[in-house]
Structures are given as structure tokens and as C-alpha cells.
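One structure is given here, and the rest of the page talks about it.
As you look at this complex, bear in mind that one protein chain is not there, while each of the others sits in place.
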Amino acid sequence: MTDQYPGYDVLAKRRTPSWNEQTRQAINGRLAIPREPRFLSPDLFAVLDAACRRIIPQPTERPPVPLAAYIDAKLFNKQSDGYRLAQMPDQGDTYRRGLAGLDEAARSQHGLGFTAIAPEAQDEVLRQAHAGKLTGGAWQGMPSKTFFEHRLLNDTVTAYYGHPTAWSEIGFGGPASPRGYVRMALNRRDPWEAAEAKPGEEARARRENDHV
Amino acid sequence: MGTSKPTGDTATAIAVLSGATVLGGVALALRQPRAPANDTRASLLPWVERSKAPAVPPLDSKATVRAARRLNRAAGTIAASVLVDSAIEHYRGAFHNEAMVTPLISASLSLLASVHGTADDRRGAHVARDLVYAAAGLTGLVGTGFHIYNISRKPGGFSWQNLFYSAPLGAPAAISLSGMLGFLSERLRNNTTDSRPTILGRPAGRVIGLMTSLGLMGTVGEAGLLHFRGAYHNPAMYLPVTMPPIAAALLGASALGEAGRRKPLTRWWLRFTALLGFVGSGFHIIGVARNMGGWRNWKQNLLDGPPIPAPPSFTGLALAGLAALGLLEDHPDD
Partner (left out) sequence: MSDPLAAPRAIQGRAPDVFREGGWVEMREFSESEAVDFVVIGTGAGGGPLITRLAEQGFSVVGFDAGPYFRPLEDFASDETAQNQLYWLDERIVDGENPIRMGGNNSGKAVGGSTVHFAMVSLRFRPEWFKSRSLLGYGADWPLDWREMWDYYGKAERALSISGPVTYPWGPKRPRYPYRAHEMNGAAEVLARGAEAMGYKWSPTPLATVSAPRGDSPPCVYRGFCRFGCSTNAKQSQLVAFIPRALAAGAEIRDLAMVGRIETGADGRATGVHYFREGRWRFQRARNVVVAGYAIETPRLLLNSANDRYPDGLANSSGLVGRNLMTQSNQAVYGSMKDEVRWNKGPPSLSITEHWNYDDRKDFFGGYCWMAQGPLPIEWVTVLTGSLGLWGEQLRERMKNYNHQVGVKMVGEMLPNENNRVTLADETDQYGLRIPRITYSWGDNDKALVAHALDKMQTSMELAGVRDTFQQVDDTNHLAGTARMGSDPRSSVVNADCRSWDIPNLWVCDGSIFPTTGGVNPSLTISAIALRTADRIKALADRGEL
């Protein structure tokens, strides 16, 4: 997997006019997230952590993102999305049941807990949940498809793509206030935007990304 | 977009006209100066000349060269404005086309030639300056062509939206104006000592006055378009679309009307127009400061805010107008 935006680090703009003070505080808070679970039990937290690693494989070349910690914090702080599908219990119970359900599926199919089975086997269990095939036991009638799509998948990717590591990876400009953008047209890059490495131009992109 | 077009034909017509003007200018620049016929006669038969034309004032070579130097100064002022403005705007356009560096070079040379000309109190056109000014005129022509092409490729074509935000149609004409004024300056220097100055056989004051008047109107058009884009959110934004047109009208009237008379109103109006150019830059500096992030966010606001170097184009044209007016006031006869 090649680095599309070599050397681009959105955090390098922290002290530029692209970041105001309230943004610095918000991102600092995000980077300082406690890694230990405060809502989920350690066992369920481990299941969540393993599932998150399959949903978003962590990049090797950039700082990893503690996805499970973000979801646990969301549950701990009771951060609602503002709505709940009628067939779902509240957020905390949804996770308790769903994660236990994933673990049960791993035990029944592989004789080992979700965290202990091979990554490919974990993917298979997650695919079953995505397809709505996991029922009974810990699920208590909660549809596994809804759990996977609306909760686990949604919360995991929301946490990852709300993190500077992901912004750097995809070449997103990141915070922009007070400084926004000037060059609006197609194929025009402002000097403080990520430079994409076209084939054969990795060195040039890296040089430009050193100065965003 | 279909419904919102200030007619592409007009834009094309303006481009063709300005192009023809510049081409004509280049051709003239390459012509050898020719002594007016009456010079010879005057030296041979001084009494005849004197008796035939008693109204001719004492021949004043210094005044003619002074007017020429004023024109150099005017051309330089515009060149300086174009240099900085095109540098900023083309940087904004990321110099995506290598030709976008041309106006910077051309305006720099025009500026140098103008400084040189302003300091030069000799008669006779200077070949290097002439070439530089001709190149400036040509640059404006080619630039206008590029800008027309750029707009025509955009969805919506010659729509208000593209006139506002695509390559500005009127901007390259400014470098042509600088070239034109410089070129007129050189023609003026070609007048021999013993004549009232002419350009192409026509009284120089009238020629320069008319060309400057036209240039002012073109610049008003550009300012009007951009201030319309800014919705005239500040009443001061009406100044560059009201003061310079009156200056152009007064100057035009002077150029076409009776010469040899004092025109205090025209003179003062031109002076104020010259001042307006600098005042405009001041307003634009304030405008940049009040944009989000102010000067701390200069990398954005210098490009997105009102263009600071643009208004002195009016100063340059007003200076040229004053030079023309001086000639008109000093030389009563046609």
C-alpha cells in the first residue's frame, strides 16, 4: 500500500492560521483520550477492540487510532446520535448485547473467544453479523445487521475518520479556521493542502508536504 | 446557464479593438521619426512662418520633453500596478500555465523603461524603451486572448459568474495601457524643437488626451465589474465608477474642444482622480484587514480580499491625462 500523500501530516498545521484555539483544544482532547475502558467490561472491550481492528485495519506508517477507546468514551459520556431505531435498546445495551453476541458466535463456531480466533475468522463472524445471520443468546432479539451497520460499523468509521491520522492518510486539509481556501477550481491546490504523489513524483509531493 | 449573459460579443469586440490598437501601436513604434515639413520651411523662410502663424507660442522643447517624461511616469505607475496585481492574481492561479509569468516580465520591463524615461530629458525616441512598450502592448493583447479562451472553456461561457471569477477579461488591457502611454511618450519626444508637438501629424495633446480618456473608461469598466461582484457593499465603492468617468469626459471634451485655454476644473478633477488611485489602495488594505483572520491570515486574504495594487491604475491614467492637458493648454492651435 503506497502512501498517497507522503510526508503529509495535518498536525503540522496546528500552529498555522488553519487552526484556531478552540480547534486545537478539541483535537488535543481527542488525542488524549483514555485508552482504558470506562463503560464496557474489559472482556467486551477486548472484543470491541478486535472488531474495530478488522473494520478499520490500522495503518503501519502513521500513529494508530484507539478506536475502541472512542466508542467506549461515547458510551461512557452517553453521547447519543439523537435518535434510536425502535427495535434497538439504548446504546449501552446495544453494545453489551452485540459484542457478547459476536463473542458467542466465535465460541460456537471456533471454540475460542472472538479475540482469540484468526483475523480471517473474525472477518467471517463480522460478515455474518452484517448479513443479519447471528441470532439468539446474547442478541436477545436484537437484529445483528442493525447492530453491525448502525452501531459498530458506523461508530468505528466515525471515530477513525474524525482522527488526524486518517485525515493525513486521505489528504484531507483538516481544520480550516480562520484560514479557509483560495484556489477553488479543479486541480488547484492551496499551498497548505496535502500534495498528492502522482506516479514518479513522490519526492516532489513529500517536499511540498513538508511545507503545508 | 443561458439566461445570464452580458453578451460575449461585447467582450470579443473589446478584445479585438484593444488588439487592433496595440498592433497599430507596434507598427508605429517601428516607424522612423519624420521631421514635419514646416520645420524646413520655417528655417528657410522664418519671416513667412512668423507672419503666417502669429499665434504660435515661443517654441518650448523643454515643455514637450517634460510632457513626455510625465507620460513615462504614468506608464510606470500603471506598470507597477500591473506587476504586483498580476503577480498576486497569477500566483492565485498557481501559474498553472507557464505563459502566466509573461505579464510579470513585461510589466517589470515597462516599469524599468518608464523609470528610465522619466529620468531622461533628451529628445528623440529611445529604441529600447520603444521595444519594451511595444512588447507591453502585445502582452496585453495576448493576455486578453488567453483570458477569453479561459472563460469560453468554462460552463456558462461569458456569464456574469465567469466574468467575476474566471480570468478577468479587462485586466490584461492594463499592461497595454502602460505600453500605449509609453509609446505615446516616445512619439512625443520625436517632435523636433521648432514645432508644436504632434503625434501622427495630429496635435499630441489631443491624441494623448483621447487615448487616456478611453483608457480611463476601460479601467472604469473593470472596477465596475469587480465592485459589482462586491455588491457595492461600501458606498466608497461607487467612487471609481463615478469620479474617473467624469475625468474621462472632461479630458475628452478638452481633447476635442478648443485648445489653448486653461481648464482648471479638468485639471483638478484629474488630480483628484490620481489621488483616488492611492485612496483606493488604502480602502483595499482596510478590506484585507477586515476579512476573517485579517493580516495574520495574509496568505489567504491578500489573494481573496480586495486587490491592493489595482487602484493605482487610475493614478497612472490621471497622470497621463494631466500631461495631455498641459500640452493642450500650451498649444492653442490645431
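For reference, chains read A and B in written order, and residue numbers begin at 1 within each chain.
Convention: a contact is a pair of C-beta atoms (placed from the backbone, for glycine too) under 8 Å apart; a residue touches a chain by one contact, two chains touch by 3 or more.
No experiment lies behind these values; they were computed from the predicted model shown.
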item	value
Missing chain: touched chains present in the view	A, B
Option from A:Thr115, A:Gln128 or A:Thr158 whose C-beta touches the chain left out	A:Thr158
For chain B, residues in touch with the removed chain	1-4, 154-156, 160-161, 164-165, 228-231, 233-234, 287, 290-293, 297, 300, 304
Residues from chain A at the interface with the omitted partner, ascending	1, 4, 18-20, 22-23, 25-27, 30, 54-57, 59, 79-87, 90, 123, 126, 130, 149, 153-154, 157-158, 160-162, 166-167, 169-190, 193-194, 196
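To be clear about the criterion, only the chains that are shown with their structure count from here on.
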item	value
Distance from chain B to chain A - Cα centre to Cα centre, in angstrom	59
List of chain B residues in touch with chain A within their complex	92-94, 96, 292-293, 296-297, 299-300, 303-304
Contact footprint of chain B on chain A as seen in their complex	17, 177-183, 187-189, 191-192
